[in-house]
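Left out: one protein chain. Kept in place: all the others.
Chains here go by letter, A and B, matching the order in which they are written, and residues are numbered from 1 within each.
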Amino acid sequence: MSITRASRKLHVVTQLNGQETEFLCAPHESLLEVLRDELHLTGTKEGCNNGNCGACSVILNGRLVNACLVMAAEVEGAEITTIEGLAPTDPGTLSIDRLHPLQQKFLEHAALQCGVCTPGFLVASKALLDRNPNPTEQEVRLWLAGNLCRCTGYDKIVRAILDTVKTGHQH
Amino acid sequence: MKSIDYAAPQTLQDAIALLAEGSGKSQVLAGGTDVIVQFREGRKALDILIDIKRIPDLNVMDFDSDKGLTLGAGVPCCVVCETPEIKARYPGLVDAASLVGGTAIQSRATIGGNVCNASPAADTIPALIVHRAICNIQGPNGDREVPIESFCTAPGKNVLGEGELLVSFSLPVPVARTSAHYLRFIPRNEMDIAVVGAAASVTVDGSKKRFLSGSVSLGAVAPTPLLVDEAASILTDSEISDETVEKVCVAAQAAAAPISDMRGTARQRKHLSGVLTRRAIQKAIARIE
Partner (left out) sequence: MSSDRDYQVIGSRPIRHDGVDKVTGRAQYGADIQFADLLYGKILRSPLAHARVRSIDCSRALKIPGVMAVVTSEDFPDPIDKVSDLEGTTGTLSNVLARGKVLYTGHALAAVAATSVQVAEEALNAIDVDYEPLTPVLDVQEAMQDEAVLLHEELYTDVVGGEKSDRPSNIAKHLQFEMGDVEKGFAEADVIVEQEFTTATVHQGYIEPHNATAFWNADGQLTVWTSTQGAFEVRQQLSDMLHLPVSSIKVVPMEIGGGFGGKISVYLQPVAAVLSRKTGKPVKLVMTRQEVFEATGPTPASYIRVKMGARQDGTIAAATAWMAYEAGAFPGSPIAPGCMCVFAPYVIENGLIDGFDVVVNKPKTNAYRAPGATNAAFASETVVDEICQQLEMDPLEFREKNAAHEGERRIDGPVWPRIGCMETVQSARKHSHYQAPLEGPNRGRGVATGFWFNAGLQSSVHASVNTDGTVNLVEGSTDIGGTRASIAMQMAEVLGISAEEVHPSVVDTDSVGYTAVTGGSRTTFATGHAAFEAATDIKQQMMARAALIWEVESDQILFDKGVFSVTDESDRSFTFQELAGQLDETGGSVIGRASVNPPGVGGAFCTNIVDVEVDIETGKVEILRFTALQDAGKAIHPAYVEGQMQGGSVQGIGWALNEEYYYDEKGRMLNSSLLDYRLPTSLDLPMIDTEIIEVPNPGHPFGVRGVGEVPIVPPPAAIANAIFQATGIRMKTLPMNPARMLESILDASQ
């Protein structure tokens, strides 16, 4: 059994947004820190660093998690989806048509103001629809209770998600 | 924040060996939703994180018609909530697991972690108490069992000795016409630590007019989660009526010894102990078919 000593870094290999990705990390580093500082994927945000705001939402092995509460060392062999992996990765122009339906609906419904919580909400919403393709308003609100937004009051976010459900979100 | 080591043992023996040599500074990492926060805030002095998630013994979910459920301490709340057999037999535990934090927390937080963290306000412990859970512990000196109501010894402290690991819970097969419910009071609708938590289990007779037995447990009103002994005696062979339930609530309130802190006042908690006990019993009764 291997123990990674504090003075050495761990080599981790994951499937990140559909691509095999490897990185080095110190044992004390969180997945959030590695995503942002090591892999330069700054779409995932830090709002509180203790699991209370959801700005760092990512999908880990099919489950919605807070990246600030996952140690980078723990994701060896795991599948991770971040906000950067939501839109299709077809080569070519990223026009409005090429966004994930949730992203498109968020724009149409003006479901963002400052936008800093938006990556977290989009990832969380995708995790919801992957698991429950036809949620009620209450089920949406319950699922998203761990994602804080201070700008919108949640109204347009919930509407955007329900509209995505209604108009089809298969991608 | 200081540097730490990390290990991910794949067997129980390796995990116990690591814990034993850690001289108190080795920390089990399951879901991490408490441990990582405490480590980051400097509230826990630790040298090594021992990630137990790859150990099969901690991930079991084994139903036996005689022995009941063996639930690995490393099973996350979300899996507990999604397992129909647990929901059917131990609904109080599912209530509790669905209330810990929110969606993202439940993806990671484990029943064992919630128990070992030993917060007086832990949600899973009152539910495990009324489901009569036993804690299966293994360590360098062998195995032992501890009833869940004795597992916590003080706020944040539990009975585990150096090198010991909580491996699993054993929950007995429920008697016929039994159900349970856990609920808690929080200021918002999600994400908060319980101001008061209450779990009740009741067994009724065929006519559904009498309690045969029952159990009530309260959280966040004492240094550790409480088993309200007097409630069990009131619920033994008594009429199902508002009067009986009221007597149980009075007993629960009397047993509660809450403090005032930033999450609630003592007066509020005393009062809620009665209110939530009543609601827990009523919902448990309603669940019995």
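Just so it is clear, a contact is a pair of C-beta atoms (placed from the backbone, for glycine too) under 8 Å apart; a residue touches a chain by one contact, two chains touch by 3 or more.
Because the structure is a prediction, the values reported are computed rather than measured.
Between the chain not shown and the residues A:L16, A:C53, A:M71 or A:A127, the one that touches is A:C53. Touching the chain that is not shown, out of B:D47, B:E82 or B:E190: B:E190 (per the contact rule at the top). Check B:Q10, B:T236 or B:T265 against the missing chain and you find that the one touching it is B:T265. Mapped onto chain B, the footprint of the missing chain covers residues 1-3, 102, 185, 187-193, 195, 262-265, 267-268, 271-272, 275.
If you put the missing chain back, the residues of chain A touching it would be 28, 36-37, 40-50, 52-53, 55, 82-84, 86-87, 94, 96, 99, 103, 106-110, 112-119, 122, 140-142, 144-159.
Quick note on the criterion: only the chains that are shown with their structure count from here on.
Interface residues of chain A, counted against chain B in their complex, comprise 1-7, 10, 26-28, 30, 49-52, 54, 57, 60, 63-66, 68-71, 73-74, 76, 124, 127, 142-146.
Remark: chain B residues 1-10, 14, 18, 29, 31-33, 36-37, 39-41, 48-49, 51, 53, 78, 101-105, 107-108, 189-191 touch chain A in the complex.
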